[in-house]
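With one protein chain withheld, the remaining protein chains of the complex are depicted in position.
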Amino acid sequence: MTQMNRLAGGQIDRNKTCKFTFDGKAYTGHQGDTLASALLANGVRLMGRSFKYHRPRGVLTAGSEEPNALVELRAGARQEPNTRATTAELYDGLFAKSQNRLGSLKFDLLAINDRFSNFLTAGFYYKTFMWPAAFWEKLYEPIIRNAAGLGSLSLEDDPDVYDKGFLHCDLLIIGAGPAGLMAALTAGRAGTDVILADEDFAVGGRLNSETLTIGDQSGAAWAAQAMTELRSLPNVRIMPRTTVIGAFDHGIYGAVERVSDHMHTPDAGKPRQILWRLYAKQTILAAGAIERPIAFENNDRPGIMLASALRTYANRFAVTADKRVAIFTNNDDGHRTAADLHAKGVKISAVVDVRPDAPRSMDYEVLQGEVVDTKGRLGLTFAEVKQADGNMRTLECGALGMSGGWNPNVHMTCHQRGRPVWNADIAAFVPGADLPAGMVVAGAANGDLSTAGALRGGAAAAKQALGLKGRLPTMPETEDKPINLKPFWYVEGCSRAWLDQQNDVTVKDVKLSHQEGFRSVEHLKRYTTLGMATDQGKTSNMGGLAIMAELAGKTIPEVGTTIFRPPYTPTAIGVLGGRHRGQEFHPKRLTPSHRWATEQGAIFVEVGNWLRAQWFPRKGETTWRESVDREVLATRNSVGVCDVTTLGKVDVQGTDAAAFLNKIYCNGFALLAVGKTRYGLMLREDGIAMDDGTAARLAEDHFVVTTTTANALPVYRHMEFVRQCLYPDMDVQLISTTEAWAQYAVAGPNSRNLLSKIVDQDISNDAFPFMACANITICGGLRARLFRISFSGELAYEIAVPTAYGDALMRKIMDAGAEFDVTPYGTEALGVMRIEKGHAAGNELNGTTTALNLGMGRMVSKKKDSIGSTLSEREGLNGDGQLYQVGIKPVDANDPVPAGAHLMNADGPIDAAHDQGYVTSACFSPNLGHAIAIGFLKDGANRMGETMQLVSPLTRVHVDVEITSAHFIDPEGERLRA
Amino acid sequence: MHDLQPLTALGGTTAQIDSFAHITIAENDGLALASVAARLGHEAACHKTLKKLLGAVPAPGKAVLHDPEAGFWMGPDQWMIGAPRETHELLADTLDALFGKTASVTEQTGAWVCFDVTGLAMPDLCERVCALPIRKMAAGDAQRTMIHQLGCFVIRRESADHIRILGPRASAGSLHHTLITAAHAVA
Amino acid sequence: MSKMRYSGFKVIKEALTGHKGWTPAWRDPEPQADYDIIIIGGGGHGLATAYYLAKEFGQKRIAVLEKGWIGGGNVGRNTTIIRSNYLLDGNEPFYEFSLKLWEGLEQDFNYNAMISQRGILNLIHSDAQRDAFIRRGNAMLLNGADAEMLTTDQIKARYPFLNTDDARFPIKGGLAQHRGGTVRHDAVAWGYARGADSRGVDIIQNCEVTGFRIENGTCLGVETSRGFIGAKKIGCAVAGSSSRLMSKADMRLPMESHVLQAFVSEGLKPVLPGVVTFGAGHFYVSQSDKGGLVFGGDLDGYNSYAQRGNLPTVEDVCEGGMAIFPAFGRARLLRMWGGIMDMSMDGSPIIDRTHIDGLYFNGGWCYGGFKATPASGFCFAHLLAKDAPHPTATAYRFNRFEKGLMIDEKGMGNQPNLH
Partner (left out) sequence: MIIDHPLLGPRDAAEFTYMGDAKLIDRPDWQSDTAAQDFYEYGYLRDNPAGWHEELWFHEAGDRSWLVVTRNTVTHEISKVELARDVARAKGRSK
C-alpha cells in the first residue's frame, strides 16, 4: 500500500508524483515533499543507524538540525554522504541509500556494539588498547576506523561545478519566518536594499507548520501574500534554498545557495551551488528556534521525534509518522501537536505532561506523569508511563512527540565569540549583548516564541537596524500565548537515555564524565563527544548542560555553553573551492612567444604561474637531455634565443631614481652612466639576499629594473614599501612593466651578426659595448629596447618590443638567424649555462643566504646606507666557517653530482654533525662532458681543489667530488666582451 | 615602416567576440595605453596638463570618459591614459612630450588585455566574478579589483549595461575563460 | 592523587560493576603558598613540562597554573599531525627526539592518545621543489630520522583519487616520512595532566597569572586571580599569549600572534590512510579515527588574538583541497575554528632563560607546536631542572636574532606571517 501515512491537506503538490528509491525499494511521494516526509508517508520510520552503538534511527526533526536520518543521496560520482533526509527535496528519480551499517539497515551486524555498550562508555578507548603497543595501529585502530565514520564518498571526482559570487546590501535578513518576513516588509517598503535569505525551499518558516491564523487567513497564506508583495519590490532580493553559514568580520556573511540540489542533475553550464559573500551594512537574524527533546530511557527509537516535527509533517507535508501517536511534554506546545494531529484524524494515545496544571482536552487523554521507557526493536511500539499517582501505564503508539521547550537559534550571534545569556522564562539561552557588529536579532531567535511576538520583533528590528523613527504599525491579530514551560530535562533514574542521538551520548556518559573530573563544558564535550555530531549539538547540548549543572551543583548559565562555530550547517567543500579546480586552480600566464613555441612542440614548465618553454624536442631526440645538450652547444657555438619576458620589470623614474636604487640594492648605482646596465643584489632588512637582477639607466632620471621571475611581486611590494613608508619625499615613481614588453635573450658568438640584421642601429662592440642599453628601433621603425647583458656567459643581448609584436619578433629572429642555425632554447638549457657560469638563481637565493655566502660579500657597500646593510654585519653571518658558493665536479667523470646531496669531509664520518654543505643546483655540462654543480660549503673559499664525499642517502648516491671555482666556463669572461 | 604583425592578447590576428543570451564579451584590441605619474612637487602642473588633455582630472576610483584620450585613476598621483591605437600608436611618446618633467610616463599598451562586457545580464556576471558593488556603480566609476586572482580594472562605461575590464595581458586566456564560464552560468 | 592504572581489564571490571570505581583523572587542588617550580600554562607544553619535571628530573612541589580549563589552547585546536621532517640542524634533532618520545608515550603515561604512525606525505610539484625535498630528506636521514622519496606511481597506488590527470600543478613525486602520523590531541593534554597529577603536581585551573613579582632582577613568584604564589623557578609556556604574559615582566618578544584556522568534515568511512600535504597550495589533510577529514592551510596572515578567522582563508584552503582531491567536493565541512599561533621571527621556537633570574620561557612554536609537545616539555623541564639547555635544544636561544643565528626553515626572514 503506497503512502499509507499520507493525510489530507498540506502544501505538497499532489498532481506531481515523484518516484524514488530508498535502499533499493521503490516508493512514491509528491513535489513539495522532503525525502523524510515521503518515507514517513510510506510508513518507513527506520532511516539510519547511530554512530557508535549502531542503534536503529528514524527522523528526530523536520529540519537542517536533523542528527539521525542521514543518507547517501544519489549514485555514482554524485553520491553525497550524510545528507539530511529532512532537507533533501524530493524529485522524480531520487536515489538514496542508508549508511553506517554492516549488512542491511534492518540487520546491521555492528549492532552488536549495542550489546557491549556497557564497555564502550565515554572515553573508554583512552583507557585501553595500549598493550601490546604495536597492536593499536595493526589491529584496534583499523577496527575502530571501519566501524566509525558515517556515510561514504564515491572517491570519484565531483562532476558538478560550483560558483562563487559577491552581493552587497543595506540589510541582510537571515530567515524568512514571521519575524524575517515582517522585517523584510518593513525595510522593503522603506526602500532599503534588502536581501532575504532562508535555508528552506518554501518561505514562511514555522508558519507552514502551524494551523494558526494571522488576521483573517492562515499563517501560510499570510506568508505567501507577504512574498507576493516582496517580489514586487525591486530593492528586495529573495534567496530561498540559501543557508547563511557564518558571520565574519565587518558585516561579511557567507551564504550557500543550493541552485540545483532539488534537480536530478544541474543544467548544462549551471552550478550545483553558489557560495555568496554577502556584504551587509546591517543584519537581522531571524533564524527561529529549535525544539528540544527530553531524556528518558530508550528515547531514541525510530518514531520518537520532536513534537514540533510531528506537527510540521502533518500540517506542511500531510504526513503522520504513525496512526497512533503519543506526546511527552513539559509545556503547552506539546498539546498543540496533539490537537493538530487529532484534527487530521490521527489517534492520540495520550499526552503525557509533567505539569500538575496541564490543560485538559475533550479529544484525547492527558496524563500527568513521565515516560520512563519504550519498546520496539526497529521502531517504537509501546511507551511506558509512570503517572504522578505512581500508577504505570503502557501506551500503544508508533510515534512519540517530545516537547521539552525551545532553544532560540543563537548560533550566528556567537560566531564572533559572543556568549548567549540565560532567560529563565523560557529556560533557554538567548542572544547576549556582544553580537557581531550591525546585527539585530528578532523573533523566536531572540526568545520571542509567540507568532505575534515574532511579527512585532521583526518590524521593530527593521526599524532599529535602519534607524527608522515612528511607532510600529499595528500588527494583524494572531496567536500570542506563552508556552507555560516547566523546565524538565530528564527522567529521574534514567541511564541509557539519549542526549546526542547521533554520537550515542547518554545521560550515563555525562554522569561518568563528571565522575572522572571532566566537568568544564569543553571537557564534557571533548570527553563524551556530546554536541560534536553533524548537528553541532543543536538538539543535544542543552540536556547535557542541564545534567552537568545539576551534578556540579551549579546553575545552567554557570556551566555555560560551548562555542558555536561556522558553518551553521555542514557545507560542501566543493562550493568553498568554487571554480578554482583542475587547470583553473590558478590563472596561467603565457609568454609572447607561447603560440610560436607551441608550434615548435616545446615542453612547458610552470614558473610563478608562467608557462615557460623548458626545452624544444626535435625529431629523433629520445630524451630531454639530448634536446637540452643540443640547445646548450648550439648557443655556445653559434647563437640561441630564449624568451625571458617572465623576468619582472619595474620602471623607476624621477629625479631621485638613482638615490632610490642605492637604498634597495646593496651595491651602488649613483654613478652608473646613462646608457649602461649594472647587476644589482637586493637584501632583505635582515641582511639576507632577497633577489637579484639588473638596472638599466635609460636616462638620468629613468631606470628599468629587472627581478627574478618568482620574486617579481614581492620585490615590487618591497620597493613600494621603501618608497612610500621609508623615503616618502624621494621624487621617484614606480610601475611594473613586466607584461608590457616581450623580451628575448639572443646569446652566442653569432648573436651580434643575427641582431644586426634586425635592429636599425649600429651594435658593433664599440658602438654598443658590454652592459650597454638603449631605446632603439627594429625592422625599420618599431620601437624596441636593447640590453647587452648575458646570463649564459656568451656574447649576448636582450631585446624587447611591445608585447603585441613579441610573436612576430620571435619569427623574425628565427628567419634572420637561419643562416647561423639559430636555436631556440628553454629554461633547462638556460639553467645549464648559468650553472656553467656559476650564476646564482632561485636555488641559491633560498632566503637563508647572504651576499657573503654567494661570494658577493664585497658588493655590500659600507659607504652608504642600504636595506639590510646593517643587519648583514651580525657576527653569526660573518667570520670563519661561513657557507660559501663553490663549484663541484665528480672525481670520476661518470659520477652524478645531484642537487640536494650533502658534502662530507673525505674519509670523515657521514652524519649531520659532520655536514659540510650541500648542492643547490646541478646539471650535465655538454661542454665539459661531465656533471657539474654549484652549492654551499663551509669555508668554501679556502677549500678549492679539495676532494670530498658527496652523499644523498635518500636517492642512494655516494660519490667523491672535487671542489672548484663555480665559474666552470670562461672564468675571465672574455666571451661576454667579445 | 616595419612589417611586424601584432597579435591580440588572446593570441589571434583579430579580436575575439563571444555572444550569449543577454551578454556579449568582446576583446578590445584597439587601445593604446600609458601611465602618467606626477613628479614630486609638480603635482599642480601635472593636473593642469591632465585637465587640458581629458577635460578633467580623474578622481580616485573614477575615469574621465573623453575622446580621443580617456583616463582613469590608478593610484595616488598616478593615472592611466588610453586612446585609439590606430591614431595613437606612440601615445607614451606624445604624453612624455606633453608632460615634460612634470610627470613620469610609462608605455602600458602591451601590459593589458581589454574586454568589453555588455548586455542585460552584465551585472549578474559581475557578481559571479568580483566583489565590486556593480549595481551601485555609475558611468565613469573605475575600480581595481580581483577577478580569478588577477588584479583587474573595471570601468563602468556610459551605457548602464557596459563595463570595460582591463586585466594582465599574459593571463588573457585565463581571464577570458573566467568570463565565459560566468556568462554560461548566468545567461 | 589518583594512582589508578588504566587497562582493558580495568575497563571490563568497571563495566561489570556499574562504573562505580572510576575516579577523577586529576585532582582539583587549592593553590599552596609557594612551590619549587611553577609552570604557567595548562596546555600541552606546560603539562608535559610538569610531567617530565616530576617523572624524569625528580622535581617536587610543582604547580601548573591555567587561566581557563586545561588543554583549552592549541593542543585542543590543531590538526593533530606529528612528524620530524625538518631541514636545519637546529631543528631536526629536536623534532626527531620528539617523535621518539611520541612513540613510547602511551605506555609511558598509561593513556591511549591514539598515536597513529600512518605516515605523512609531502607532495612535490616542481624540479626545484624536488631538489629542496631531497636536501631535506637527506638531512632527516643524516640525523637518524626516516625518509623516503616516492614516485608519482607509488603515490597513485596509495592515493588513487589524487588529481593526477588535469592538475594545474602536476604531482612529480613526494617525500614520505612513514613514522609521521596523527594523535588524538585532547588525549595528549589529559594523559600528561593525569600523569603529572599522579606524581604530585598541582594542576590549578581557573587561575590566571596577572603579574610577576620581580625584585632586583629575580622573579619571586606570580600574582594570580587566586592570590600571590611564590616559586623558586617559573616557566612560561603560554604559546599565543606569550607576548601578553611576558609584557608583565617588561619583555618584548621576537614574536607575533596570528590566527591559524583548522577544519573538520562530517564523519566519513575511511578514505585517507595517511597525512598528505599539497606542495603547490595551502592544504594538508588527514582523517581522524571518528572519520572526519581534518585539514588546514595558511595563517589568515594578520596579527590576531581572536580564536577565529575569516572567509578568504577558508576558501583558499578548500581550493587547495579541491585541486588535489576533487573527490572531496561532496564531503561537507562540519566545523572550523582558530588557534592563536606564537609566530616567531624565524619560524623556530625559543626554550631559554630570560634576563630575569628564576624566569624561564618556552614559546615561538608557530604552527609546529603540537608535534613538538613531548620534546618541548622534556627540554623545558631539563632547562628548569638543570639550568642548562637539553642537547637537542641548544639553538633555541633568545639571542640568536641579535647574533644573526636564525633558524629559518622556509627562508622567509623576519616576517612571522610568512613562516
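Order of writing sets the labels: A, B and C. Residues in every chain begin at 1.
Quick note on the criterion: contacts are C-beta pairs under 8 Å (C-beta built on N, C-alpha and C of every residue); 3 or more make two chains touch, one makes a residue touch a chain.
Please read these numbers as outputs of a predicted model, since none were measured by experiment.
Every visible chain touched by the undisplayed chain in the complete complex is listed here: A, B, C. Check B:74, B:114, B:134 or B:182 against the missing chain and you find that the one touching it is B:74. One of A:249, A:332 or A:621 touches the chain omitted from the figure, and that residue is A:249.
Contact with the undisplayed chain is limited, among C:7, C:164, C:394 or C:417, to C:417. Taking the complete complex into account, A:871 is the one of A:325, A:871 or A:932 that touches the chain left out.
Where subunit A meets the missing chain, the touching residues are 248-252, 277, 279, 416, 437, 656, 659, 685-686, 713, 717, 720-721, 724-730, 865, 869-871, 873-874. By the touch rule set out above, subunit B reaches the unshown chain at residues 60-61, 73-76, 131, 143-146, 151.
Not every partner is drawn; the one left out touches subunit C at residues 241, 243-244, 247, 252-257, 301-306, 310, 312, 345, 401-402, 414-417.
The rule is short, and it goes like this: only the chains that are shown with their structure count from here on.
For chain pairs A-B and A-C, the one joined by more C-beta pairs in contact is A-C.
With every chain reduced to the mean of its CA atoms, the largest distance from subunit A is reached by B. A separation of 49 Å divides the Cα centre of subunit B from that of subunit C. Distance between chain centres (mean CA atoms), subunit A to subunit B: 32 Å. With centres set at the average Cα position, the gap from subunit A to subunit C is 23 Å. Residue positions of subunit A touching 2 or more other chains: 164, 277, 580, 584, 586, 588. Residues of subunit B in contact with two or more other chains: none. Those residues of subunit A whose C-beta lies close enough to touch subunit B in the complex are 161, 163-168, 268-271, 274, 277, 279, 579-580, 584, 586-591, 594-595, 609-610, 645, 651, 653-656, 701-702, 729-733, 735-742, 777-783, 801-809, 812. Subunit B meets subunit A in the complex at residues 1-9, 11, 35, 37-41, 77-78, 90, 104, 106-112, 127-128, 130-133, 135-136, 148-150, 168-175, 177-178, 181-182, 184-185. By the touch criterion stated above, subunit C contacts subunit A in their complex at residues 6-8, 10-12, 15-16, 19, 22-26, 28, 68-69, 71-72, 76, 89, 92-93, 104, 106-107, 110-118, 125-128, 130-139, 141-144, 147-149, 160-161, 163, 166-169, 184, 186-187, 190-191, 205, 265-271, 281, 287, 289-291, 306-308, 310-311, 314-315, 318-319, 321-323, 326-337, 400, 402-406, 408, 410-414.
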